Structure formats: structure tokens, C-alpha cells
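As you look at this complex, bear in mind that one protein chain is not there, while each of the others sits in place.
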Amino acid sequence: MERSWPLDFDSADLAPETRAPARPAVPAWLGDWLLAWPLPLAVLALWALAAHFEWIAQQVLPSPEAVALTFKESLLSGELRANLQISLVRVFAGFAVGLVGGLALGVAMGLSPTVKDYSYPLFKAFAQVPVLGWLPLLMLLVGIDEALKIILISKAALVPIALNTYKGIQNVPTRFIEVGRVLRFTRWQMLTRVVFPAALAPIWNGIRYGLTHAWLALVVVELLASSEGLGYMIVYGRQLFQLDVVLAAVVVVGAVGYALDKGLAAIEKRLLGWRKEAF
Amino acid sequence: MAHTGTLHIAHLSKHYEVQGEPLAVLDNITLTVNPGEFVSIVGSSGCGKSTLLRLIVGLEDDYQGEVLLDGQRVVGTSLDRGIVFQEHRLFPWLTVEQNIALGLLNARFTEAEKTQSVREHIALVGLEGFETAYPHQLSGGMSQRVAIARALVSRPEVLLLDEPFGALDALTRAHLQQELHRIWQAEGITMILVTHDVEEAIYLGDKVVVMEPRPGRIRRIVPVELAHPRDRVALPFARLKEDVLAEFAGEAEAATAARHAGRRGDGTRGPDSGFALPNGLRFAL
Partner (left out) sequence: MARTHITTSLRGGIPRPLRGLVIPLVLLVAWWAAVRFGWSTSPLLVAPSKVWQTGVDQVVSGKVFAALGASLWRDLAGFAIGATAGLLFGALLGASRLAEKFIGPSFHTLKQISLFAWIPLLSVWFGLGDAAKVAFLSLAAFFPVVLNTFEGIRSVPPDLLEVARVLRFTSAQRWRKVILPSASPAIFAGIHLGLIYAWLATLGAEYLLVSGQGIGNLMIDGREHFWMDMVLFGVFVVGLVGFTLNWIASRIEARALAWRGRSVAQF
């Protein structure tokens, strides 16, 4: 569509697609990828310089080479892998419990007004206290071994999953329910063919939030009350002023968090691919 | 040809409770629809025509009077009575053929028969090639055609259409009116169309039921004895249109007069009944 009035180039958003596109010197995705590097590389360079010239004490800021070296060592010695494994097992166990519990509760509340009447207020009150608020209480009740961690992680996952599942089921548009009624769906057909597909998007959202929170809870609980796992690595590294250990563990924590989220996003694409301009 | 029965509505009335007061929506509706007939129902907003359809299809109950299909009282929904809504209401997570197949979920056919029927109905509405498309990939007109196929695939005795083309542009609407007519002739199913478009009502219907609002009543039934295919610009058609529109003009004049006199015609304060535009076709809300 050709426009005849002068174009205003104030905002990049309005970059005119009306002009014939100039042949790009570099393909768009490659250009973007290259642009992502200058900042981190600059920071890295600054860091290396700071460590080299000892602008900041070694203990406060170890040099990049030291961190890389530690990373390699700890990787080779299997230490990193062992701790990572422990953390992953924990988070998946806790998340699984929270997932099942959250889905069950959310479905029950969503489908049965009676269940919702009895349990929603209590659930809401329960959800007001963040995971960490429960920590001292649980420590008193179950001590500081695995049970504590699993319970906290599952609580962290359960709340968003239950809430989103409940809301998702509640918000299934009536117009689809009416189609089901006209086509004489049985209760089971209504649930499996209308309610759950329609509620799937918010439910999946809840699951993503749940996993994020579960990972968050895992890190905290390992920082506070554990003798193994990534969180523990961070803590003992900190106490021994071995920041290289700390940084290595932090990097892994970030990488795992990223991988978990990306994994769920990929599954979401598969399941909800139809969701272009659906609702 | 599908097996169709007679739809018999006798002294149908319905009211809602609004803040403790009963609000009459339909009052003493009596109508007979013969097998294979095409009945158009026209009326301005608030005349209860959509409620009438919902009562026939069984989405609403709690009424006085009788609604009989083939002599049987209508209770709840049934695959004998299909409906096409104004929004297509296709399930976004299913393809075109999966959406249509939903209509057969609870029908008593074999798997082979069902597949065959779905394929036939895709062809009937002219959507071959789009079997695996998702609703978001279709235009409004195409989606509505899928909705029609979904309603027809279980071979109902009666097909109800609640302003099915209201949300579409004029060109698509004209095209789909022709399509609907063709399908009606091919299948022979009884059809009841609710619309506010008088031209559409006359183009498609064997008779036009004119309803008036507050409370919803049948004002008049106008038989349409023109041969198909009907010419919208021919004189007989235009005369019929004038005739039907005259009913509404009278209503609009009465409403205007009442407004000038400081109150509504029936003494209540209701939503604006609308006004007649110069071409008489549309009634603003």
C-alpha cells in the first residue's frame, strides 16, 4: 500500500514496509544474533581487566579464567554433575506432586460448585502465605531432610497450577457448552471434548508458572537447609569465599531454569498450535 | 431426502423474572411448520425471535404452551433439531472435518457411514480441500458454512438458523443465502430462519412470519408464492418486501409518536425499539 504523505521516522515501530525492501547485507536472524554479543563480551572484558589489575580483591571478584577453570574441574570431577542430578531429581519429584495435586484440586473446584464452596476460601488463604513463609513451620514439623524440600517445592507448584486450572475451567465460554448441549454430548464427552481443550491454554500457563516457582523454591530450600545439590554448592562456595564455585553453580542454575522453561514452551507449541487467534 | 416431521407450536408463552417483576418475552405464539418448509421469521430486536428458536431447539425450557415435533413434546435438545448460531462456534482446536464430525458423535451410524457423511457434507457446503484446515485459517463465510455442515450432518428433521449471516459482509451474505437455498432444495430438510433482514426472509422463505416486540407476538404471516430462483429486483418481490416493511413502518411510527408523547407505546420504559432507515432494511439497536 503506497502512502503519499511524508513518512515520519520517529519510531522504529513505524518502519515503512511500504518501501521496497533493500537487499539485506546480512540475513536478519544472523544480524540479530551478532548484535547480542557486544554487551556480554564488553562486560566479560571489563571483568577480566578488573581481575587482572586487581581493582577489586580476588575474593570478591575472581577472574574469569579462575571461574572457567573451576567450572571445568568441577565438571570433570563429577561434582557438578552429582549436585545437578540431586537438584533435578528433587525438583521433578516435588513438581510431580504439586502437578498432580494442583490439577486434581483445580479440576475438582472447577467442575463441582460444592467442592469449590468448601475448599476455595481455605485454599485462597493458604495461597496468601508465600512458600518461604511456611519454611520455619515445616522445619519444626518435619525436620530438614528430603520431606521438607519435597513439600515446599510441591506447594510452590501446586498453588499456581490449581488456581489456573480452576479459572481455566470456569472460563470455558458458554457458547461452546451450548454447542455440546445441542449435539447431545454426555457429561464425559462434554468434559473431554469441550471443557478440557478449551481450558488447556490457561492450565498450561499454570503449569509453566508452577515449574518456575518449583525451581525457585528448590534453590531457596537448598540454600537454607541442604547438604547437597546446586544450592548447597552455592552456599559452601560462599562460605569458603570461593566465588568461582558460586558463579559456576549460579550459571548452571540459570541454564537449567532456561532449559526447563524452553522445554515447556516447546510442548506448548505442539499442544496449542491451533491457538492463533482462537479466543 | 431426509425424513422430516411437522413442527407444531401452540400458544407458546415465556416470561423472565427481572427484579421480581415478570417480563413477558413471548406471548401466545401459534405456528405450524410443514415438513420440508422454509419459514423465515423477521422482527426487530426484542421481539423474542431468538428465544423462540432456543425454545424449539431445547436450550431453554420453562415455558407455557406446547412445542410438538411429529406429535412428540419437545424436551431438551435432540439430534432431530439442529441449530446454526450467529457466531460460528466452531471449536478452535479441531479441524474442519473434526468439527463437522462432532455432529455425528452421538448419532447411530457406523464408522464408515459417519466418514462418508462428513465427506458428503463438506462437499455439500462447497469446502472440499479444506478438511484439515483450522477455524482460524478460514474466513467468516467459510466458518459459517462449516457450522451449517455440522448442524446438517446428523440429518435432523428441523434446522434452525439464528441470524446466521448477520456477522458477515453483504457480498458473502448474498452468496451464502444462495448456498443455503441450494442446500435446502437438495436436502429437503425443514428450515426455520430468524433474521432482521426482510429481503433475506423473502428470498429464502415459503412464508414470512412477522413478529412484533414487547411482548413477542406474531403479527402476521405472509405467504411467499414466488417461484425459485427468485429475482430480488422483480416487481412481485419488491411488492412483497413493501408489504412486509409496512408492518414495521407502522411499528416505528407508533414508537416515534409515543416518544413524542413522553412515554413508550405500551406504557413501559424499554430499550429503544429502533427506527426505520430510509431503505427500511435495518433496524438500529
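To keep things simple, chains are lettered A and B as they appear, and every chain counts its residues starting from 1.
Here is the rule we use: a contact is a pair of C-beta atoms (placed from the backbone, for glycine too) under 8 Å apart; a residue touches a chain by one contact, two chains touch by 3 or more.
Model, not experiment: these values are computed from the prediction.
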Practice item. Can you pull out the displayed chains that the omitted chain is in contact with? Key: A
Practice item. Specify the residue from the set A:Ser63, A:Gln85, A:Ser119 or A:Gln189 that touches the hidden chain. Key: A:Ser119
Revision key, fill the gap. By the document's definition of touch, the residue of A:Thr70, A:Asn83, A:Asn164 or A:Ser226 touching the omitted chain is A:Asn164
Revision key, fill the gap. Contact residues on chain A toward the hidden chain run 8, 10-14, 32, 35-36, 38-40, 43, 59-60, 113-114, 117-122, 125, 128-137, 139-141, 160, 163-164, 167, 177, 209, 215-216, 218-220, 223-224, 231, 234-235, 237-238, 241, 243, 246-247, 249-250, 253-255, 257-258, 261
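Please note the rule applied: only the chains that are shown with their structure count from here on.
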Check your understanding: So what's the Cα centroid distance for chain A and chain B, whole Å?
Key -> 49
**Study point:** Complex interface listing, chain B residues touching chain A
**Key:** 57-59, 77-79, 82-83, 85, 87, 89, 91-94, 102-103, 105-106, 134-137, 150, 154
Revision key, fill the gap. So, in the complex, the side of chain A touching chain B is made of residues 175-176, 178-179, 181-186, 189, 193-194, 197-198, 200, 274-279
